[in-house]
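Every protein chain of the complex appears in place save one, which is left out.
Chain naming follows the written order as A and B, and within any one chain the residues start at number 1.
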Amino acid sequence: MIKTCFENVKMKTPLVHNITNYVTVNDVANVLLACGGSPIMADDIDDVEDITSICGGLNINIGTLNKNTIPSMLAAGKKANELGHAVLLDPVGAGASRLRTETAIKLLNEIKFDVIRGNISEIKTLAFGSGSTKGVDADVADAVTEDTLDPAVTFVKKLAGKLGCIIAVTGAIDLVADADTCYVIRNGRPEMGKITGTGCQLSGLMTAYLIANPDNKLEAAATAVILMGVAGEVGFANMESTDGNSTYRNRIIDAIYNMDADKLCSMAKCEIR
Amino acid sequence: MIKTCFENVKMKTPLVHNITNYVTVNDVANVLLACGGSPIMADDIDDVEDITSICGGLNINIGTLNKNTIPSMLAAGKKANELGHAVLLDPVGAGASRLRTETAIKLLNEIKFDVIRGNISEIKTLAFGSGSTKGVDADVADAVTEDTLDPAVTFVKKLAGKLGCIIAVTGAIDLVADADTCYVIRNGRPEMGKITGTGCQLSGLMTAYLIANPDNKLEAAATAVILMGVAGEVGFANMESTDGNSTYRNRIIDAIYNMDADKLCSMAKCEIR
Partner (left out) sequence: MIKTCFENVKMKTPLVHNITNYVTVNDVANVLLACGGSPIMADDIDDVEDITSICGGLNINIGTLNKNTIPSMLAAGKKANELGHAVLLDPVGAGASRLRTETAIKLLNEIKFDVIRGNISEIKTLAFGSGSTKGVDADVADAVTEDTLDPAVTFVKKLAGKLGCIIAVTGAIDLVADADTCYVIRNGRPEMGKITGTGCQLSGLMTAYLIANPDNKLEAAATAVILMGVAGEVGFANMESTDGNSTYRNRIIDAIYNMDADKLCSMAKCEIR
């Protein structure tokens, strides 16, 4: 499954429309090129429908949310839905401000997403943040660890069922789930948290994987998480003594660029629950 | 010619005003510093005329076009024209959306450009994209290769004559032409296409070259293309086995930073048609 998902991206060069933040946008573009995809960025309300129409999927990231681009996100998302494109939401900072929380929920209400990818805090905000989303089991800790794994898996499956989309929660342990199946992934390095935007990069990457694997979206999303984690391990192994987080950023993207399917499969640490 | 153009940039530290996209803007700034120029970015309508007035030239790039900045592009361009500054257009994505195509044509109609630099698809859109620009020979393929070189050279010369400016088409083979003379440049590496923004970087670089070589703009534009291509070759030669597109990006800018005139001249692959 990993191998097929990986090779489909290399073969199909999926074109990803990104409406994303200006902090990590360059890395998102380079990681998309590294994995075999192709990026386009466009966020003007008069530009997004045309651009999303020539792409295979849409990656919406609210990292530096601006009121000008909220209508662009909605218009692009609706167009992408109409065209049957893959659509992903990265609700950066949901829970940190009212604008972000409310916008994330508005996007959820008006657009059909294939995947929502965030950290546990952002995903919990989407689950419990507004009155109308109560009712999902709230017994989930603030970090996914071996100790909190069982209730976390239950939580993401339930939320996936409720929202009707794949939920990808990334952290020390990553979970990628629909209502029935949860991939538990233990790749990656804690040092990745010292680089800005590894989450944003993963969202871009994952959108490319969804586009190239339309019949296996859950597996595609899990493979993207595995790829990012394995690249974090390979990049870390390539670090020299004077390297720090800035060079690590380059080494991870480089590792994605140089990845092959066999290496990815052999390094994957993934179980199904 | 290459040597003089190169040394003039090093000597004069040309200050370039960039109205550009937020994806590759950091690389544009660093490549300008690498080549011996100096970058300023400003895009607010109340800021651009002052800023462009203290610069030597203006680089307009529509990569993440936003309706707020279209009036800024027009105002800055007109001011730069009034002051006799070098002005370059990079019509990123012209042809991919109506907003981009129409804006590129509007800019062409209202601003006098010294150079338009894009890929063949963008340049063809400017040539054939609107009713009023028909009439230029349409027999040009979608990629400039050895097989399609003759009609491509004819096309860019005609378009340069029609628009009254230098046309720089970059791709596997690069063409830099006015109505009479076309430089055919075979430097560079295909792997450069796996880095976001090498085209944007070249547009910034080229504006610095135009400023520093006001009496030899065609040669200056061609030298900038050669410099970018040679840097791509030098950077590639410096790649280690674990390097990928992210590190390659750094190595190309580094190669520009470390370039000397003799090396540039000796590696240039350039003929005149």
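The criterion applied here is as follows: contacts are C-beta pairs under 8 Å (C-beta built on N, C-alpha and C of every residue); 3 or more make two chains touch, one makes a residue touch a chain.
As the structure is a prediction and not an experimental result, all values here were calculated from the model.
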Omitted-chain contact residue, chosen from A:M1, A:L99 or A:C265: A:L99
Omitted-chain contact residue, chosen from B:I2, B:V16 or B:I51: B:I51
Those residues of chain B which, in the complete complex, touch the missing chain: 22, 25-27, 29-30, 33-34, 39-47, 50-51, 54, 68, 238, 249-258
Sites on chain A contacted by the missing partner chain, in the whole complex: 21-24, 26-27, 63-68, 93, 96-100, 194-197, 242-247, 249-250
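Basically, only the chains that are shown with their structure count from here on.
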Rounded Å distance between chain A and chain B, as computed from the means of their C-alpha atoms: 34
